[in-house]
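Every protein chain but one is kept in place in this view of the complex.
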Amino acid sequence: MKSLMDGSASRIRGIAIVCAAGLLAACGNPSSSNNTSGTNTASAPGITATTITIGSTQPLTGPAAPGYSEIAPASNAYFQYLNAHGGIFGRKITYQYLDDGYNPTNTASQTRKLILETKVFAMFSSLGTPTHLAVVDYINSEKVPDLFVSSGCNCWNDVSKYPNTFGWQPDYTIEGKILGQYITQSLSGKKVGYFYQNDEFGLDGVKGLDAQLGASSIASRQNYVPTNTNVGPQIAALQASGAQVVVSFTIPAFTALALLTAAKLGYHPIWVVSNVGSDITTLTGLLKAFSKGAAGGQLLGGMVTDAYLPLVGDSSNPWITLFKGIHDQYISTLPWDEAFKAAGRNPTRSSFVKSLESTKLSNGPALAPFGYSSSNHLGVLGVQVATIGADGTETTTGPVYTSSDSGPISQYGGSASSPPANGIP
Amino acid sequence: MVAVHSRLDRLASRTLGGHLLLALGAAVLLLLLSTQIGAYDNYNLTAVAIFAVAAAGLNLLTGLNGQLSLGHGALMAIGAYTASLLLKDHELPVVLVLLLSVLSTGLIGIVFGYAAARLRGPYLAGATLTLAVALPQVATRYKSIFGGESGLTVPPTTPPAWLGPDFPPERWLAWIAVAAAVVTFVLLANLLRSSAGRAFRAVRDNEAAAALAGIDVARTQVLAFVISAACAGLAGALFAYWSGVTAPAGFGVTLSLQLVTAIVIGGLGSLAGAVWGSLVLVFVPSLTSGMASTLNVPSAIANNLPLAIYGGILVIAMLVAPHGIQGTLTRILTIGRARWGHTPAGGQKGVVDWDDPASDP
Partner (left out) sequence: MSRFFVLSLNGLTQGAIYAAMALALVMIWRATQVINFAQGAMAMFTTYLALFAIDHGVPYWLAFLVALSSGLILGAIVERVIVRPVESAPPLNVVILTLGLLLFLEALAPMLFGGQIRSFPPAFSIVGLHFGNSQVAFSPFDAFTLGSVLAVMVLLLVLFQKTDLGLRMRAAAFNPDVSRLLGIRVGRMLTLGWSLASLVGALAGVLIAPSLLLYPTFMDQVLVFGFTGAVLGGLDSAVGAVVGGLLMGFALSYVGGYLGSDLETVGALVILIAVLMVRPRGLFSRHRLRQA
């Protein structure tokens, strides 16, 4: 059984970092104007004197489950850790995550279950663009805080329409811009083609790429729909266009399918893959099965990607050490948080949202700062480019860049923050 | 299973008047119920009503007319997209939106109905399954109209002013859905008693004999398909209001197969079976969905346990109640009545004649 799980263990750990980071990041400095003394009261729906209940919708089964089903359990492990160390103002966190199978209709009904029946205080880290778009209007109409949506769609950053929704990872347009800049700087003169998912994920990424590379210079633009695994025609078209660099806004399975199809065609461009699609466990798993030359040499070497969190393999990073420690200890259950501490002992839904907007958060483990303010609900503002070696090891390269959807790209000068003792904010 | 519905139904109602009375009673009961339950229960009540409409339509087609459709989810999508497109730029009364959705789905149903009338058994199943896979892709392709993968958002229906400012929107939607379901059931129940209903069954039981008796087989099949599509269109439009979003992923093969599951588990060929099946569809998954985050077992197991249980329930249900919930109830009733001597019992084999709709020897 152990060896069966090996493949996913490192990925789970990677995800745990993401989620735990969400918690820690929001913790900020607890000292702000709020009242932290006194006794616990049932100050808002989902908050009692002893518990805080939060909810989430996740693809635990179905087509999106591979790669994403372990995120919520990993978060839950961190919450257990937090609970075991006293919780938040003595309250234990209950994290209710429900399966939506990546089907927006299910997301709609599960979200209502959480808000109307379970009466959660807030939604936390719900996953997916099409799924969360189905409920973002509803969640805001119910005035429920909607934190750290696990999707890089820039749809979440709309303060006037969605005052309660906060993004999390760098939005795909920012990511596209920074990858585009890397191509103009480091791969200049090469013909560029795109391979992207035909939805907000891919299209937002392409928007950012086009802003840097110039829409007219692209040799070929190919897209796919995730329900169709035959990518042969698209990869053949990229090859025929003579593209020497292929930028790929794909989910991990389609990165792998594209690599295999390209190997079959004897097509060896430089792959530039978005953070979502470069999941290293999936890709090194590929490497393993095709390592005996069946794919005509190694598949990954020279791949370019980007990161907004420290790389899982980077054992010198104190955040990685911390999360590995937590994860090894709390393998099956996990974590949440601390925007609460900033919001004071007895927050309401609206005071909680205000506090998140007004508190200057530390970066937590993220490489770039968060964008939260009263006019901006973007999550992490930037990424660092990384390269993947033939053996599957990732190395970051160059500085961390930050940007916004329409603004210029700038180099981030701040330094990484280090974790609080025990990982308890 | 012709008679699956007949016994119970016959007890209660022989006439249009009887149907109306029964429906009125059911409607009043459900409206009363909706005022006593919370918002989430009203939301689920709405879901049951929606699935009951779609499943009743499918049961007419599959259970009574013998045409197996694995693509009814796609027909619901047509209704849902019609409603969503109508509501995109205009504020329209709910009744108008529902009627137009029924109309559009019914019209498209004519086209599919003619194609379906030429096909039998697994060939019809294959064609309709492909429909279920293909139709949502149209929405992805023509993004500017249908909103692509993330679909179209549907504004919620606001309760009319006379119900007061604090009237919960969930209860209002439940009223709409229940009213739509009751109207649908009354119309279908009367249809089944009419000559058209008898023609449906005759065609299912033996096409050649039906043709000899002067029934236009192809026309009967097209009619069944169109009525069934109209029900799916109505359900789809309600579905759009209910979920608040109309996206291709919501209308995949899964939905179509869920509807087939509902009519088989509920009871093939009976209107009551459609209701039982919808109750199962809505409530069985919600019994287990909380497990993932609360069970203290490895996540790979906890995440998948609800799905495994649901699959297991389907298998077990087919093994212990092969004629569905309604079939089982009818049987219990028949046995009971025989025992207490209300009806002559012995050798009543014909009362429950489980003939199969899709058999094609």
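Per-chain residue numbering starts at 1, and chain names A and B are given in the order in which the chains are listed.
FYI, contacts are C-beta pairs under 8 Å (C-beta built on N, C-alpha and C of every residue); 3 or more make two chains touch, one makes a residue touch a chain.
All values derive from a computational prediction rather than experimental measurement.
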{"item": "Which residue of B:Ser34, B:Thr82, B:Ser104 or B:Thr140 touches the chain not shown here", "value": "B:Thr140"}
{"item": "Among B:Leu268, B:Val282 or B:Ile325, the residue in touch with the chain that has been omitted", "value": "B:Leu268"}
{"item": "Residue of A:Asn228, A:Ser350 or A:Thr397 touching the missing chain in the full complex", "value": "A:Asn228"}
{"item": "Selected residue (touches chain absent from view) among A:Ala65, A:Ile174 or A:Ala386", "value": "A:Ala65"}
{"item": "Residues of chain A (touch criterion as defined above) contacting the omitted chain", "value": "3-5, 7-8, 11, 61-63, 65-67, 69-70, 198, 223-225, 227-234, 236-237, 240, 252-253, 256-257, 260, 263-266, 281-282, 285-286, 288-290, 292-296"}
{"item": "Residue ranges of chain B at the interface with the undisplayed chain", "value": "1, 62, 68, 115, 118-120, 122-123, 125-127, 129-131, 133-135, 137-138, 140-141, 207-208, 210-211, 217-218, 253, 257, 260-261, 264-265, 268, 300-301, 303-308, 310-315, 317-319, 322-323, 354-361"}
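In the analysis below, only the chains that are shown with their structure count from here on.
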{"item": "Chain A-facing residues of chain B, complex", "value": "38-40, 43, 47, 133, 137, 140, 148-151, 153, 156, 170, 239, 242-245, 247, 249-250, 252, 254-255, 286, 289-290, 292-294, 296-300, 302-304, 306-307"}
{"item": "Parts of chain A lying in touch with chain B, wherever the complex brings them together", "value": "5, 8, 60-61, 65, 69-70, 72-73, 76, 95-99, 101-105, 108-110, 112-113, 116-117, 129-130, 133-135, 137-138, 141, 198-200, 225, 227, 331-333"}
